[in-house]
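Of the protein chains in this complex, one is absent; all others appear in place.
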């Protein structure tokens, strides 16, 4: 069994989650090719040096080009801010490296398409990190739908609700700046919902949306670290240029109706990434805050005992769970990254494209852009027109 | 303390609920004027006769005109199918009777406006039966918002989910026929959500919606009773002419964003009439299936103990609950009708309009019609343009 | 179909609940014999007069002997404080009246046995008001066990948790005085759990218990009303002579293990009357605060979808629910009294003993007394030794 040598760009929130996955995957999935944690890259030398040591990378670089040009690397993992994805991915593909990219793939649909094309032309493997697909409970949802145990899907409704910027004094971090982040709640949170809908329901036909920036100016931060930042007393304010919340309705190709909401203004909802699916044979409910659970309803249950059952997706019957602990022992957020690493590395070993890959990233970007267009023009937008 | 003499039209689901309220209100609210259950009216003599006896009415009539012309009646309570509301209401107003009407007020906005105008010109009291306002937990939500304990509202999302027609063999009852029911999930279920949003959030500025009829043909029933009906083997099929599901997005006048969904195709959701409100100081969640509970979040709670609290709205501190049982003892669906009877009868005694009244019925109808227009024209529709 | 003429003693909490049941039962269960609300009895003439009027009784008396001697009464309903049950029941039986008695049947096992004997010798029908048996969700639990869908029972654990006297300044009401109430949490709350265990699991073989009075002195009330009372500033204190909390372990005759807890000191638990049953084929969970729900687990469910399902016991498939509202519409506390009235009146009509009857009251008393003995002697006590 081979090894795969990884070079990673970015060392903050996602960089840490990916590093941890590389560190742990072989302990729980010994049959998966082993990652070799070669290089980590970051612009701030002190920061990246400490991260390399703390996370367990062999060495670090401060220029991502060094990493891509190295012959010691098989896979480039891109966790840099969204505005840097494209340039790195194109260069890495050109250098014949496999690609693993955080979402969103790029800041625009055309950029995303260019990245996909580059990856395909280079003949490399490409994966996008829609990690919520890899929650075992979500995999169970997928399995039930695939096995026709939910029937024809009528409804998909999904919410990604957070509350970290409800306070108007929260500083203007990079995630609130359009030129770096591309968009706000829509691209950050809505993208995950869109991908889950593609995974579970199918293609979206058309959308109509609305969005709002509730707090239009925020104090400028003195120093940015991860999701938050410090602010000085009487700090000057800057313009928030992304959406605080975006909602949209969707019609799927298969006739299902969709409702999507992404917001950072749902007080008390720390990270409610939730969906409900209603089909002709049953229903499915999921909420990431209780990620080990899936609620299921089957119309065929006996008349007197019909009800949503709360399945703890921690049994051997559930995807990936054989590798972990006995039934009933919860797993957490970072396990999703380990599972997607299993998929990526197995795909490389089996010489097939992993799933989800850049095609899924492009499809997600297409819907994001359709939603934005529908908001701008105040009308329904068909996805295949983009 | 006076008495109010009631004549009621309709004796099925809503007729039973209203009858029960008249029967019980004085036992639990002895300070409220006492209803005298004079006449009940229905077209089927056997049916209405039995209902009169069973529900406790003094006598019955089979023509609603008899009831309206009687000098023994102070209040006409209209629970007939929606297409009959207007004619009865206009006649009753002309006869100087107070009006109590089930929702929807009418099948069209113009009809609803005509009814309001008639009631106002006649100088009678008029109430519309948006009974979910009278759930004590919902009253608590209203109180918290009014007292500014939730802050500025950013989000209102609401679902009325049922599943009674998921089975394609369920018969074509009157609620699935446009000419009698006006609309399907939208008018039946969505109307309640719209009214709750008016009550809790405020006026809606504009909407955009979508709808679907998943099962387009259904077996014709042999006999209709209440919500269901019998069907013969190999019964011929008829066209379903109302919506199985309607969703819409809304922008409120105060800047809040709204998401509404009404469906009869949510397998496993027997009667999930639920909403969530997110404000700058806190959040509120309600689900009618657990109608005695309200979930609340306050941003001002201490850092280490922030979370949604599940308030059992059965304490003396909660509206109407002093009249019932000790804390922790649940009340049920029919209590909402008793509470709205208290409001109606108190308003009549105090010579003021009850709330909600026909004005609220008109406002609801306005939004319903805007949603339908937005679906037809595939565009945003401003409420005040109607 | 006949009528049954009722005379009732007591007009506070339980008197109100029973009155309401008589008032409403024929509206929802028209095939059940009709109650005629003849006399209500209370010692305070003003109080009972007002209650008679408010609740709908034809007339009132202030001495229960007048009621028992009346030839206009078929059934005597005893809601007086527990220390008065026996004398009234014996006299009523002697007068040939059917008996309906609130729990606990009496203050001692020997008194309870005397009451049962008197009823049997008089050949009258006798029922005890263990109303929680009549929650549809509890009836569903019973049905599943009877149909062997839960298998052999291994565990029964039950809690009746309240919090109304956590505050040490709460006054010394009659329920906290042994000579009137018999016991505290044990007799008031534990009695319900014991009866539910008899109903659902079977006879108890032996018990061992413990109890505590956390607040040993409380302010004397100036005036007692229902569950609460007023207190004057600097009111003198009196001794609390009943248990604030009692816990006991039990072994059932069929080998199941039982755990029981009754307390009035569970802060935040307004009325958590809950149990869990584990059997070889499945499990059952119930909590009265969500009385319309039953949680069920079946070992035979498919491997990948095993989990507790939350059944809303409001479908036509559930006991008594055909009489009420469409699926998903909650019922409340007082419905349990209506359902037990259906059982009592039907039993009288069918000339059979209702269930639960005084035999069940005696059995409950036997366990209560065994628990008290086990606490006094600090040892296991076998039920059949009493």
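A, B and C are the chain letters, set down in written order, and residue numbers restart from 1 in every chain.
Everything below uses one rule, namely that a residue touches a chain if its C-beta (ideal position, glycine included) is under 8 Å from a C-beta of that chain, and two chains touch if they have at least 3 such contacts.
Keep in mind the model is a prediction, meaning the values are calculated, not measured.
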Absent-chain contact - pick from C:191, C:208 or C:312: C:208
Sole contact to the chain not displayed, among A:55, A:130, A:199 or A:380: A:55
Touch with the omitted chain, as defined above, among C:51, C:266, C:291 or C:347: C:266
Sole residue of A:30, A:96, A:168 or A:255 that reaches the chain not shown, by the stated touch rule: A:30
Selected residue (touches chain absent from view) among B:61, B:124, B:144 or B:338: B:144
From A:216, A:237 or A:270, residue that would touch the chain that is not displayed: A:270
Touching residues on chain A - with respect to the absent chain: 13, 17, 19-20, 23-24, 26-27, 30, 54-56, 162, 164, 227, 269-272, 288-292, 312, 314-315, 324-335
Chain B, residues in touch with the chain not shown (by the definition above): 140, 143-144, 293, 296, 298, 301, 303-312, 315, 317-318
Chain not shown, touching residues in chain C: 154-155, 157, 159, 161, 163, 166-168, 208-210, 212, 214, 244-245, 247-249, 251, 255, 257, 259, 261, 263, 265-269, 276, 278-283, 297, 299, 306-308, 378-380
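By our rule, only the chains that are shown with their structure count from here on.
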Chain contact topology (line, ring, star, complete or other): complete
Chain whose Cα centroid lies at the greatest distance from that of chain A: C
Centroid spacing, where centroids are CA-atom means, of chain A and chain B in whole angstrom: 41
Distance between chain centroids, defined by C-alpha means - chain A, chain C (Å): 54
Where chain B touches two or more other chains at once, by residue number: 269
